[in-house]
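One chain of protein is taken out of this complex; the other chains stay put.
For reference, chains read A, B and C in written order, and residue numbers begin at 1 within each chain.
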Amino acid sequence: MLVAGIILVLTVIAYLAKVVGGFEGVQFSPTVSVIVVILLAASLLWILVLTLKGRLIGRRVVFLYVGIAVSLPLFMSISQKIVISPETQQLYDAISELPSGAKVLVSFDYDPPSAPELQPMAEAFLYYCFTHDFKVIVIGLWPQGPQQANLAIDKLLALPEIEAKNLQYGIDYVNLGYQAGNEFVIQRMGGSFESMFPTDYSGHPYSDLELVRNIRNFSNIDYSFNLSAGYPGTQEWVQVAVDRYGLSMGGGNTAVQAPMMYTYLQAGQLAGLLGGMNGAAEFEKLVGREDKGTRFMLSQSFAHMVVIAFILIGNVAFIVGGRKKKL
Amino acid sequence: MKRQIPLFITFFVGTLLIFSVFIPPMETLGENFTLFFDIIAVFAFFLGAGNLVRVHVSKLRKRKADWGFSIVTLIGFGFMLFVGLLKIGNPGGIAADVTAPGSWFQEMFNYVINPLQSTMYALLAFFVASASYRAFRAKNREATILLMAAFVILLGRTPLGMMLTAWIPDSLSIFQIPNMAVWIMNSFNLAGQRAILIGISLGVVAMSLRLILGVERTYLGGDDSG
Amino acid sequence: MEHFAVWVAAFLTLGIVSFLYKDNPWYKLSEAIFVGISAGYWFVVLFWDNIYGKFWNGIFPEELIDSAGNVVTREPDYWLLVGAVLGTLMLLRLIPKIGWISRWPLAFIIGCTSGLYLINYFSSNMMRQVEATIMPLVGHWVLDPATSQNAFSAFSGADIFSNLVLVIGTFTGLVYFYFSKEHRGAFGGTAKVGIFFIMITFGASFGYTVMSRMSLLIGRADFLLFDWLGLVR
Partner (left out) sequence: MRSRSSISPGWTLLLVTTLLVCIVAAPTFGQMPDDGVITFEDTVQVMVAAPTSLIATDHKYDDGEKIDLQWVPSIDDLPGIGTVVGYRIYRQDDGGVAEVIANLPAKANHYRDENTELGHTYIYSVAALTDGAEFMSNLTESISPEREWIDFSKRYLFLIALLVGGAVIYFIEIARRGKKLFVRKIAGLEAVDDAVGRATEMGRPILFIPGIQDMDDVQTLAGLTILGRISKTIADYDTEIFMPVSRSLVMTAGREIIKSSYQTAGRPEKYSDNMVTYITDEQFGYVAAVDGIMVREKPATVFLLGAFFAESLILAETGNYIGAIQIAGTARPAQLPFFIAACDFTLIGEELFAASAYLSEDPKALGSLKGQDVGKAVAMVIIVVGVLAATMGQAWDISSMNSLVDILKTIFSTS
């Protein structure tokens, strides 16, 4: 109760500071950041010592640590080195071979909960498309997908370098919206896009959109990118669009889905793969626009370290406790 | 009769769909049947929604524990039907898509469902950590192997993993943890996945055939259901 | 309005998070709101998509006007009525006396799912995976884009090892799932190797997932600290 009370009071103060005082936020200097890291590590060591002495911590302590590990790095001004993995490089190579004016189909098959991982990928991918004058066609097999696409597009259009290009809806990019039916939508798109998307997201008829008017089906698409958080997603796209219609495509997957895709990557069914936030950060680095994917990486590394620490502590407890005790 | 007809329907529909794959003029049969499924699912939804309302109204009537929250659920459900079916506040009027930006329906999604969804999903982070702490023990050989693989992948994706093995010369770079992580993903992981996938597909074949042939028929009701 | 909405979102977010400490009225309230509103949401979405979009528009197709101003008419698809009939039969459950008829649509759906999945799973999971596993141990296939044919790479030690792992792993994994023979002797040993491979797969999957899950939480933390409180710069 006490903790909840303190958090509540702090929250109100912070909010008032933001609204009334024009408070601009906190940022830890590198020195403070390092001190925080050391304190965190020291407290974990202390827990390890406690465990060695036979005093086990409860799961709420684990929860607390996860919370801290995720939020504190958001304040820090230090950053982390990013190494490009081969599958990310492969995706980048695939799109850098496309000529300007290439028609790129991007399928947004996720909803807001997966946005922290996939939205940075979407933004980085679209950023590359827009700066290289690709024509972008957006669809969604998840009801909220097209909306996520619009969020990303609106954000990018506001950037000065893209605003300068004066991109036109319907000519440079379209959002065809959502269609229910999972893999059957993909299958029918193999026959005709228009049959599945008679109108775009805001109700314009397909044939009124200059960009897609002459696009019948996958044979008119140069490259396709699928952002997937589950079913329907990359697996269905590969099974239908790639296997049956020969579409060339890359995938952006949540870290959970990514391991499943290595099969397709190895079999040559996928041309490139971004896996989780790492993939997003790596891709941001390649396209030369570092944003949330990169910024969140530090939090992610911290969280990983905390999980690793607790796996170790748990196993120490297990060995000390005579390999029997169940927590 | 009561049991024979459903058995026949399952057999007929299942067999037809299996063969339709090999007969071009019947190619689209699967899609059409899936359309039927979508329509049936909505009809079933009337039963589901009816059940939802009935459960919460009866909680309310009997003043069961937490009946107050049932009111909230009922109001929420009714409100969504109201704004969704009538497309209240939809900038494009009744003809536009129900999830058009700006409609009340979509706003409810953005500011109520979305944060709830995302937060519930984010709870996973906490549970992943507690599961790691509590369940990932080197209990036996299998568990130890699982633990080690997870450990390498986790380490490989952190700066610590890079630092730990950065001293290994490039000629042996495969033993650097980040490379090991990628390599485990590409070889071991692929092998395990493949065995599981092949197994699953055979399991599906056998189970589908049991259903189609009526060996498995619990869904049809008991023997003496008359 | 925007302000108020962010507050509502923050209130609900914290309500759900409070479950970590223990079940409490705040969580119950968030849960009740979540269930009611989301059930309504999906009912409405499915209604407009399926009943109106697919069924009604299929039977009474709207006239579309194309860019040239021509009226495009589509043929009504009366097949959809079969779906509606099956759906109506489903509702007969409500009448106990003839409720058993509702098993017909159920039987239809089960036949449909079994029939569709049988071949689908078989061709993409079994056939395709077996095909992909047929490979020489001493190198790897490379796809030659010019001819769409497989060419072959040079020998390499790493390839040999990876390929061996892949083939042995797949093979022993299948042995593990084999039902017709007791896991004893050499067969049992092979099955044991198989389960090791499967465990490594799961470990790898788990490691990857930790990453993914953490990023979700990072997203929420970003919302609370940045969008709501404005603490993070």
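General observations
By our rule, contacts are C-beta pairs under 8 Å (C-beta built on N, C-alpha and C of every residue); 3 or more make two chains touch, one makes a residue touch a chain.
Only a predicted model underlies this, so the values are computations on that prediction, with no experimental measurement involved.
Within the entire complex, contacts from the absent chain reach the displayed chains A, B, C.
The chain omitted from view is touched by exactly one of B:70, B:90, B:117 or B:158, namely B:117. Residue in contact with the omitted chain (choice from B:9, B:52, B:74 or B:155): B:52. Counting the whole complex, the residues of chain A in touch with the unshown chain are 59, 99, 102-103, 113, 190-192, 214, 216-217, 219-220, 222, 230-231, 242-244, 246, 256-257, 259-260, 268-269. Panel shows chain C; residues 16, 19, 22-23, 27-28, 30-31, 34-35, 37-39, 41-43, 46, 90, 93, 102-103, 106, 109-110, 112-114, 116-119, 121-124, 126-128, 130-131, 133-139, 143, 146-150, 152, 167, 170-171, 174-175, 177-183, 198, 201-203, 205-206, 209, 213 of it touch the chain omitted from the view.
Along chain B, the points of touch with the absent chain fall at residues 21-25, 27, 34, 37, 40-41, 44-49, 51-52, 55, 113, 116-117, 120-121, 123-124, 127-128, 130-132, 134-136, 146, 150, 192-193, 196-200, 202-211, 213, 215-216, 218-225.
Quick note on the criterion: only the chains that are shown with their structure count from here on.
Taken as a contact graph, with one node per protein chain and an edge wherever two chains touch, the assembly is complete, since every chain touches every other chain.
Ranked by number of C-beta pairs in contact, the top chain pair is B-C. The greatest centre-to-centre gap from chain C, using C-alpha centroids, is found for A. Each chain gets one centre point, the mean of its Cα atoms, and the points for chain A and chain C are 18 Å apart.
If each chain is reduced to the centroid of its CA atoms, chain B and chain C end up 5 Å from each other.
A separation of 20 Å divides the Cα centre of chain A from that of chain B. Each of the following residues of chain C touches two or more other chains: 20, 45, 49-50, 54, 124, 129, 132, 201, 204-205, 208-211, 213-214, 216-217, 219. Residue positions of chain B touching 2 or more other chains: 30, 34, 38, 97, 99, 109, 114, 118, 120-122, 125-126, 128, 132, 147, 150-151, 154, 157, 185-186, 189-190, 193-194, 197. Interface of chain B with chain A (complex): residues 30-31, 34, 38, 92, 95-97, 99-101, 106, 109, 114, 117-118, 120-122, 125-126, 128-130, 132-134, 136-139, 147, 150-151, 154-155, 157-160, 162, 178, 182, 185-186, 189-190, 193-194, 197. The touching residues of chain B, counted against chain C in their complex, run 2, 5-7, 9-18, 21, 30, 32-47, 49, 52, 66, 69-70, 72-81, 84-85, 97-99, 105, 107-116, 118-128, 132, 141-143, 145-154, 156-157, 174, 181, 183-202, 204-205, 207-209, 211-212, 219-221, 225.
Remark: chain C residues 5-6, 8-10, 12-13, 16-17, 19-20, 28-51, 54-55, 58, 79-80, 82-84, 86-88, 90-91, 93-94, 100, 103-119, 121-122, 124-126, 129-130, 132-133, 158, 161-162, 165-174, 176-177, 194-211, 213-214, 216-217, 219-220, 223 touch chain B in the complex.
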